[in-house]
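A single protein chain has been removed from this complex, and every other one stays in its place.
Going by the order they are written in, the chains are A and B; count residues from 1 in each one.
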Amino acid sequence: MSDSMNSKLEDRRDFLKAGGLVAGVTLAPGLLFYGVAQSRAPEEGASSRQRWGMLIDTTKCGDGCSDCVTACNTENGLSGKTGPQDSQWIRKVDVKDLRTGYVQSLPMMCQHCDNPPCVDVCPTGASMKRADGIVLVDRHACIGCRYCMMACPYKARSFVHEPMHDQKPDVPRGKGCVESCTFCVQRVDKGEQPACVEACDAKGHKAMLFGDLKDPQSAIFKALKSTDSVEVRADLALDTGVRYQGI
Amino acid sequence: MAHEVCVNQGGGRTVEFFALLGLGGVLILGALFAFFTLEHHGHVLTGMNNQIVWGLPHVVAVFLIVSASGALNVASIGSVFGKDVYKKRAPLSGMLALALLSGGLGVLVLDLGRPDRLIVAMTHYNFHSIFAWNMIFYNGFFAIVGLYLVTLMERKLKYWSRPVGFLAFFWRLGLTTATGSIFGFIVARAGYNSALMAPMFIIMSFAYGLAIFMVVQASMYSWNDLTLDLTIRRRMKKLLAVFVGASLYFTVVFHLTNLYFAKQWDYEQFILLDGGIFTVLFWVGQVFIGAVLPLSLLFINRSQGEHLVSFSVLAPLFVVVGGLCQMYVTIVGGQAYPLTLFPGHEVRSSFYDGVVHAYHPGIYEWLLGLGGIGIAFTLTVVAVRVFKFLPQDDFKPVLMRRSTD
Partner (left out) sequence: MNAPENLATLGSPPEHPQGAGRVRNAAEAATATLGTKKHLGRPGVLLQRMNGMARVANLPDLGKWFRIVACLGAMAFTAIPSMQVVAGVDLPKLEHGKGDKCVDDVAFIRRHHPDLLKHHRDETVRLGIRTTKYSLKKCVECHAGSKTGSVASSKEDFCVACHRYAGAKLDCWDCHATKPGKQAAVPDAKPVLPLHGGSK
């Protein structure tokens, strides 16, 4: 039964892909590019032709502003508490240059590495990278060993220490599993931007740029091509999806 | 075969036996209590948090696992290098290895966030993960050592004990390497990212395993009102001294490479100078109690005759205590020291970036940790009672002088 179901799905997906291709040919490329993310049919899974990424301009990031954090908490149903056992998917980090005393503020979250150590070490394969580069925890397979938290160089992951209730329907979270920033995968799959990016834009800072790193037409592709940007802990060669400029 | 395999050792001491069993049982019950409580309320009740993600249970678990492979060392020397004294001790050594490994794995499992998904862990392997490799190594260890025990205890299979012993020897080397690599593979953390981690764990496992073996062996002898032959005791003491010395040497080399090659000055300064509890545990626990003190005890030439405490028990006990301290410094200390996000910069955030993390183990962590020791202890007590694990040296109990060394 599931075989036939699958093949039906496959057919449908192929058909949609073909449709998308035709549309792409008939319309001018500029017309296709209306949002940051093109919405795709729900039947169509994440594709490796895309890679989601983010460029953060620390010079634009407001000192003392934490709208991205608030937006993330609201979108994903986090409590917003900052105790040692509370989850924080995104945080504002103040970085002070020890020689000059210059202080910068920037948001830090899962960097959606292309060679993610968390995925490498996870014994069950619960930590995984989707075809489009978004790194997620499949809670159905996570045994809560916390090895991924040990391995992540960015301290991006949190362990859920307490039983949860009243979760967001789109963002399941529960006691005993590890979690981290998902790039708001539930929004991205609908063709929307991550909540933090939206909040930053709304505030007028526009410090966060989200998009497809593989699409030459995308704003982030162009921005990365024309500005100098760095990975945090570039020495680890993880090829992060989140890059920073201005540090 | 009946009397070959099992002797009711220390026949009359049933009360004492059940007392020991009760003690182990209480420890295990404590761990189960902690497990069900945490399963229900979550890890909020522990001192572990998003900064110190592995705490006291992991310290005990890794210690037990590492000693398990070390405990098998006695058997390996027997079958791989054909030393008769050690051959006689091979069954006890194999059994201890299994008991210790069970204890260690037990704690690891009881501390999982979702222990109910263990079946997932057993059926879904991510072969990139050294952790998954560890699970394979552990399972294989059970199988191979179990097989090894069978070949040792069944006359007809005696012939096989040597090849299986070889297999067990190499398997255990792999197992300890893999355990050490759990930490070595964590590239991001200053305290762990060293190729020396795995070999250091191997040499430490030799010391811890032999130490536990010596304590258990001495207890068994005194339980049966026997005294272990002086020459054998001296031999094992010498071996322990070699292992402890080598561990100390590796510790020194590890920190020196960190200082001079890996340039982990800040981390080294933290552990060696101003890390508070970790510095104390390192110098007092790991270096003094775990190495200097036992080494001096092992090298002291005591006068013949009876002494209150035998140094061949005291020294290994110190080694065990030092070993636990070493694990604490390695595992918890390695996490307490903050990750370096931006070298040359100072960082601050609501997520405790850039600060040394505090860890206060709670009652549940203690219960879990002690429970692991309880599992190993109970298994040993039962196995020693039911099977004939007392090393069958050619001892003549009546003739043997009570002499401690």
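Here are some notes:
Simple rule for what comes next: a contact is a pair of C-beta atoms (placed from the backbone, for glycine too) under 8 Å apart; a residue touches a chain by one contact, two chains touch by 3 or more.
Every value quoted in this text rests on a predicted model; they were computed, and no experiment measured them.
Touching the chain that is not shown, out of B:160, B:250 or B:387: B:387 (per the contact rule at the top).
The omitted chain makes contact with just one of the residues A:54, A:136 or A:200: A:136. Per the touch definition above, the residue from B:116, B:225 or B:266 contacting the chain not shown is B:116.
Remark: the omitted chain is touched by one listed residue; of A:64, A:101 or A:169 this is A:169.
Considering the complete assembly, subunit A touches the hidden chain via residues 2, 9, 42-46, 128, 130-132, 136, 138-140, 163-164, 166-170, 172-177, 185, 189.
FYI, only the chains that are shown with their structure count from here on.
Annotation: 41 Å between the Cα-based centres of subunit A and subunit B.
Put simply, subunit A touches subunit B in their complex at residues 82-88, 91-99, 108, 117, 119-125, 140-147, 149-155, 157-163, 175-178, 232-233, 236, 247. Considering their complex, residues 41-44, 49-51, 53-54, 108, 112-115, 117-118, 120-121, 124-126, 128-132, 134-135, 182, 185-189, 335, 339-342, 344-353, 357 of subunit B touch subunit A.
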